[in-house]
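Right, one structure below, let's go through it.
Incomplete set of chains, arranged as in the complex.
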Amino acid sequence: MSQTATTTETLTATCPECGATITFSRPPRRHEIVRCPDCGAELEVTALSPITLALAPEVEEDWGE
Amino acid sequence: MIVVKIGGAEGIGPQLACEDIARLIHAGERVVVVHGGSHDTNTLAERLGVPPRFITSPSGHTSRYTDARAMEIFEMACRRLNARIVRTLRALGVDALGLSGVDGGLWKARRKPAVRAVDNGVTTIIRDDHSGTVERVDADLLHALLGAGKTPVLCPPAIGHEHEPLNVDADRAAAITAGAMRAHTLVILSNVPGLLRAFPDEATLIPSLARVELDSAIELAQGRMKRKVIAAGEALDAGVHRVVLADARREHPIERALAGQGTVLA
């Protein structure tokens, strides 16, 4: 898990896969999925203050009733 | 052996399907009935002041957001519809017996640790949704019940590895059950004539499809029909000879289906 300081103007976090800095245009939702613009990894916002990212779990399509 | 999936959608009472099932059984056929409970769950949830919530998956499937509280209501609603179908069949002289997928470990399912949901363009991971996929069916139990002269009437939930109840799609549960029972035919009833080339125009009914055409046909399917087409493919892959997507709203819905009315997949 990588953490980052939340500056008042821009919201940034570091990609746990490639170390790139990811900038958020709006405050993300908890558990939101974002794609790293550099390495393309799918990441999950696991915490908000500070924004913490982790590799998003692989999930196969499925549905209940 | 025939497996019949009765629709759980609004407005389709089980009477017409049950009358056909009774005729089949009295003519010596062995039948396993499967049903869902989506509509009943919504009405019960409203009654209990816990409005149902839904998740839309990235590929557009909508299903119930089944957290612990919603699961309790889902389970009660499915059981209530189950009791109603069992009673309807018994009144028609069929020795029907209701089971959920939890009972006797009938449907053992794998829970998805996480599902993805899209809400206003934002995709999030949800971890407390009690949904899963049936992986194993206790066919011996169903054969024991059929051997005792009973007609099994099956409904969700299934049971997970931690013995927890799981919301599973009844169409796909019917498909894997049909495969496990080496059923010759799986009939899936719903409130449309079958797979329509141009929904909702019922004149565009696709009369038949080969297994190879199925994957492309999924694109045509709207709403809940998507999962029925997928379930049909899974049934064929599990060795079922024929799957018929048929209309639950008309008289003799199953006899028509067995005669080839609807979308026949083989």
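Every chain is named by a letter (A and B) in the order it is written, and numbering of its residues begins at 1.
Following the convention adopted for this analysis, a contact is a pair of C-beta atoms (placed from the backbone, for glycine too) under 8 Å apart; a residue touches a chain by one contact, two chains touch by 3 or more.
Remember, predicted model here, so these are calculated numbers, not experimental data.
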Overall stoichiometry - one representative per chain kind is placed in view: A x2, B x2
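Assume only the chains that are shown with their structure count from here on.
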For chain A paired with chain B, centre-to-centre distance based on mean C-alpha positions, whole Å: 37
Residues of chain A touching chain B in the complex: 29-33, 44, 56-57, 59-65
Touching residues on chain B, where the partner in the complex is chain A: 8, 36-38, 41, 57-59, 61-64, 66, 74, 78, 112-116, 122-127, 129-133, 156, 166-170, 227
